[in-house]
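This part shows subunit A:
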Amino acid sequence: MPTKVIMPQLGESIVEGTVVKWLKGPGEKIANLESLLEVETDKVVSEIPSPAEGVLLAALIPEGTTVKVGTVIGWIGRPGEKIPESDKPAAAAQPEKAMFVPTETGATGPVEAHELGFISPVVAKIAREKKVDLQRVKGTGQGGRITKKDVLAFLEAGPQAGAAIWETPADGDLFRPTELVFAKDDAAKAQGGQAPAMIPGNHFVPHTTIRKQIAERMVFSKTTAPHVTTVMEADLSRVAAHREASKAAFARDGANLTYTAYLVAATVTALKAYPMVNSSWEETGLRIHPAISIGMATSLGEEGLIVPVIKNADGLSLLGIARAVNDLAERARSHRLQADEVKDGTFTITNHGVTGSLFATPIINQPQCAILGVGLIQKRVVVINDAIAIRPMVYLSLTFDHRILDGASADRFLSKVVDCLENWA
Partner candidate 1 sequence: MPEMTLVDAVRLALDEELERDPNVFVVGEDVGKRGGVFRATVGLIDKYGAERVIDSPLSEASIVGVGIGAAIYGMRPVCEIQFSDFIYPAFNQIINQAAKMCYRSGGEWTVPMVIRAPYGGGIGGGLYHSQSVEAFFTNTPGLKVVVPSNPYDAKGLLKSAVRDPNPVLFFEPKKGYRLIKGEVPEGEYTVPIGQAKVSREGADLSVFAYGMMHYYCLEAAGTLAGEGINVEVVDLRTLYPVDRQTILASVRKTGKALVVYEANLTGGYGAEIAASIAEGAFTDLDAPVRRLAGPDVPAMPYSHPLQDWFMLNPEKIAAAMRDLAAY
Partner candidate 2 sequence: MDLSKETLLEMYWTLLLARRTDERAWALHRQGKIAFHISGIGQEAAQVGAAYAIKRGYDWVAPYYRDLAMMMALGLTPYEFMLGLMGKKGEPSSGARQMPSHFSLKRANVVSLSSPVASHNLHAAGIALGIKMRGEDRIVITSIGEGSTAQGEWYEAVNWAAIHCLPIIFIVQNNSYAISEPIQKQMAVPSSADKACGLGLPGVTVDGTDMLKVYEVVQTAVSRARSGEGPTLIEARAYRLTPHSSDDDDRSYRSREEVDEHKKDDPLLVTQRTLQAQKYLTKAKIDELESKAIAAVDQALADAAAAPYPEPADAAFPVYAEEVQHA
């Protein structure tokens, strides 16, 4: 009995997902739990593991198509196994979307020069020695592979097996979907590319799922919370010195010690001191979150941005934070985040300084209370005890929900962050 592949619910609020890429082709072997396809939902692109072991009998949903959670998107089973009729997409309804559906014979038809698939050493040897045209041998192995038995049976069958190509009766189906005649890649080319970035000079770029989500979220946040931004600057001399002294030791422990780790650590300290900032506004009251989970806005370039969350950051050492920062950033950029890794943040940090910005007024990541913007770290002239000094400085912009915090309490929180950074020990 073949096993259904369904569009999974990647997170509690997710209702649909887009097939980004099939990682296995029709007929290809797949192990249980081996990655089968990439699905994009909400803000996550995730690899979906196969629900069973076998071969991919059918990939029903073409790449780029969005379907509801729970939709059957493919089938896994034994080679040649039939999939239940009711679950095949109706050919008439959406023929352009059917990527591959096995024919009744389980193999491609007797076209003049079909793909032979893998030829094993012994089949190659027999073919060479007995001068067998393998195009004429019908394969019965996995994915229609020609087995040793097939070629021996072909030889045993004698002359009629070697009949001229025009004497081999066709299956009578003259007009078949081109996908079934041509290789998958050719079919894709024939359809024309759909990737938005591939259209030079076009006036219209269709929204990606991520872009749509970002837009919705930003508008929602701006219209929900009254945004106020307060800015302070911090002297990072001690942080820089500590980082220089500790980098090598952290590297031995497998962590790349970045400034972000210090900013997360300082923010956690301040949130512990001012738990009101670690909260969410609700209709009837303020929900103060017991755990501190820091979202870390990570740019994916043109694709948009994603906010992986360092869960329970208040329980992590600087090393633990550094590791989490490295790991989440790395996996965010390679689309390997799990759905729940972008959820349940209680505070967000956005490091806009990496693109040269000195300070900014970021938008709150709902339903959080505030977001900390971190500007470019640059050496600036500052006055210390009436003397002029050159120090690595950074502007920290805190955008907060004015429903929750007043200016003074927001400033106390931000002062605490600054204080923690400037007096790093």
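In the analysis below, a contact is a pair of C-beta atoms (placed from the backbone, for glycine too) under 8 Å apart; a residue touches a chain by one contact, two chains touch by 3 or more; residues count from 1.
Behind the choice of candidates: all candidates are chains of the complex that A comes from, given by their letters.
Bear in mind the structure is a predicted one, so any value in this text is a computation, not a measurement.
This complex pairs subunit A in touch with one listed candidate out of 1 or 2: 1.
Note for the complex: subunit A touches candidate 1 at residues 78-79, 120-125, 141-142, 145, 147-148.
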